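For this depiction, one protein chain was excluded, whereas all remaining protein chains were kept in their positions.
For reference, chains read A and B in written order, and residue numbers begin at 1 within each chain.
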Amino acid sequence: MNFLNSLISGLSLGSVYAIIALGYTMVYGISKMLNFAHGDVIMVGGYVSFCLTMYMGMNGWIALALAMAVCTLLGITIERLAYRPLRGTGSLAVLITAIGVSYFLQNSALLIWGANPRVFTSLFNGVDTIHAANGQLTITAESLFTIVANIVIMICLTLFVSRTKAGKAMRAVSEDNGAAQLMGINVNRSISMTFAIGSGLAAVAGVLMCSAYPVLMPTTGSMPGIKAFTAAVFGGIGSIPGAMIGGLILGLIEIMSRAYISTELSDAIVFACLIIVLLVKPTGLLGKKVNEKV
Amino acid sequence: MKNKKWTKFVAVVLSCMMILMMVAGCGSKSGGGDSEGNTLYIGGIGPLTGAAALYGNAVKNGAQLAVDEINAANPDGVQLVWDMQDDEHDAEKSVNAYNKLVDNGMQVLIGAVTTAPCTAVASEANANRTFALTPSASGPAVTEGNDNVFQLCFSDPNQGIASAEYIATNYPDAKVGVIYNNADNYSSGIYDKFKSEYEASGKQLAAVEAFSDDANADFTAQLNSLKNAGVDLIFLPIYYTPASNIMTQANKMGYDVTYFGVDGMDGILDLEGFDTSLAEGVLLLTPFTPYSEDEAVQNFVKAYEEKFNETPIQFAADAYDCVYAIYDAFGKTGLGTDASMEDICEAMIGVFTGDFTASGLTAEEMKWEASGEVNKTPKVCIIEDGKYVEK
Partner (left out) sequence: MAERKENKAGAKRLRNIFFGNEYKKEATISYGILIVGYILLQLGANAGLIGRNLQGQFVPICVYISLAISLNLVVGISGELSLGHAGFMSVGAFTGIIVTRMMEASMPSGNVRLFFAVLAGAITAAIAGIIIGIPILGLRGDYLAIVTLAFGEIVRNIMNVLYFGLDGKKLKFAFNHTIDGVEGNQRIITGAIGATGVTKTATFTTAMLLTLFTLFVVLNLKNSKHGRCIMAVRDNRIAGESIGINVKKYKLIAFVVSAALAGMAGAMFGQNYSTLAPLKFNFNTSVLILVFVVLGGIGNIWGGILAATLLTILPEALRQFADYRMLTYAVVLIVVMICTYNPTIRARAGMVWEKISPRKRRKKKAEEAADHDETGKEEM
């Protein structure tokens, strides 16, 4: 029974990672940059939603939608102001800028919302937890919804990039920026759209994460951000199903090692698994192997 | 070739900036803490940014309140200047902050707020002879070997011992489990002593689980294993932020258990958005409660809420007491405000190790050992109807 409980927590935590990892992986796919500020967009999403429900008394779901809108705008603005001027100058320069943006978001949050932590009111406040098997097995509404949301988002995204015109344009840009431009694709718009989607998803991840683990601080996003980044690499960065599988596996490993091996070393185990996977499959689980041409 | 010109340009600009900054660094030496008139310059060090920012900011605000009160109460007497510098909860930065304060003309130090940075600052302050009274750095390493460093909070080992004794006598049949933060000085310090003391009383801990600052969100694994071990009392030597997470998740799991916290648990009732009914029946050691009937506490809480728009946590009260203790002790030294940092240090050590007592929000008649520890005794409170009730 303990195993089943851990399995559910693992899947739920993994789903949060997966949704965040989607943002990482899409941005990486299209602009080949590691957007380390992504984790902090999650935090902003959490705070916006918190303020709307707490101070303006809004319904949690409306707040979620508004938080998504705010984060989408934020994502586009960050891309426009901080990343676009550096496009085509190598991934390292943008990486450092992304870190600057991450500091900026964290410290702005500190100034706006203060250092005191907030406790997030769950989206499912009042929804009963499912107890099964004489109360030994517990499934919270949060974990159930997170898992479902993850699957839905994954399917929608896959359909979006494979079926719609905008999605195809995004794929084309990530495949070959120059050629896409020659074919009349507006590269700027495609990249902006990727950031918009990624950041919107970050807001969803933020709200779901804070529903399950309710403490909200200016640094809330940074560690899940790094873990989700790991998950994206785990699954093969640039691949949408890869991000989902990577996130789920990462969450499971984390919870299982905490439950059965050591609570102190769970992170070390997660990262060790990552190294082993990359040694066996150097481009992650579902990553594409790029053949070098001479 | 463009590249090359560019590097040169950048090099020149960077060098200019560097020189400017160094000049600024030297220039600011004279600024700030001029002891013009009858002022005593009190420096503070603590995390104002980063993950531990809430503790540093509470200290900053609490001390500010005391300084304002003292200055307003006696405009002709000694005026206090309060200057708090950020250390980001990092030993390296805290030493920088300390040096900055010395440059600024600091005469007495309150801090550092957190244990690891405070340990680093303490040895600097010891070598450089600065009197330091820390509001909240409770680790034993802070005072060890430093005759000039005093603590206003009770030390980690003390809390561990007091908790173990209380649980062993009042809950003799309970199956006790622990969740502690193994990446935190404070938490593992208390846990170490708690464990040895509890086991010395002939009992065994049923289960011990840890977490780290990087993984302080999901506690279901820890809670499940405690639940399976049949634990009915969880000792939580941690801060209230992760504790609120634990309570929320245990509640969702349907795990009904008694919590026993230490002074870090204080603040849980004022956590914005937290369902305080979850904290009903929580036992905690605390020197300060904002709900006390005590008039001084009530006035402090009211003034603090008015000024900073939030309820003070224990750190703020500790800092408030620190300022008063330093003010009173300074009065006893008989020194003028023009005395040097070194002279004040020796005189203050004399006062603190003498029969000086200080009373404040967190305790009456505080007295210090030569080792730097304060003689406060931890009190056990229980949370009932959203209030602390002394047990």
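In this text, a residue touches a chain if its C-beta (ideal position, glycine included) is under 8 Å from a C-beta of that chain, and two chains touch if they have at least 3 such contacts.
Worth saying up front: this structure is predicted, and the values here are computed from it rather than measured.
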item	value
Sole residue of A:Ile8, A:Ala63, A:Ile191 or A:Leu274 that reaches the chain not shown, by the stated touch rule	A:Leu274
Among A:Leu4, A:Cys51, A:Ala65 or A:Ala82, residue touching the chain not depicted	A:Ala82
Contacting the left-out chain in the complete assembly, out of B:Val102, B:Val262 or B:Val323	B:Val102
Given B:Thr39, B:Gln64 or B:Thr119, the one touching the chain that is not displayed	B:Thr119
Chain B residues that touch the omitted chain in the full complex	1-11, 14-15, 17-18, 21-22, 24-26, 28-29, 48-49, 85-86, 88, 90-93, 95-100, 102-103, 115-116, 119-120, 122-124, 139, 141, 144-145, 182-185, 188-189, 191-192, 195, 212-214
Chain not shown, touching residues in chain A	28, 34, 36, 82, 85-86, 88-93, 95-97, 99-101, 103-104, 107-108, 110-111, 226, 229-230, 233, 237, 264-265, 267-268, 271-272, 274-275, 278-279, 282-284, 292, 294
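Please note the rule applied: only the chains that are shown with their structure count from here on.
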item	value
Length of the line joining the C-alpha centres of chain A and chain B, rounded to whole Å	34
Touching residues on chain A, where the partner in the complex is chain B	2, 5-6, 9, 13, 50, 54, 107, 110, 114-121, 129, 131, 135, 138, 140, 142, 209, 212-215, 217-219, 223-224, 254-255, 258-259, 263-264, 266-267
Chain B to chain A touching residues, read off their complex	48-51, 53-54, 56-57, 182, 209-212, 214-218, 220-222, 224-225, 228, 241-242, 244-245, 248-249, 252-254, 271-275, 310
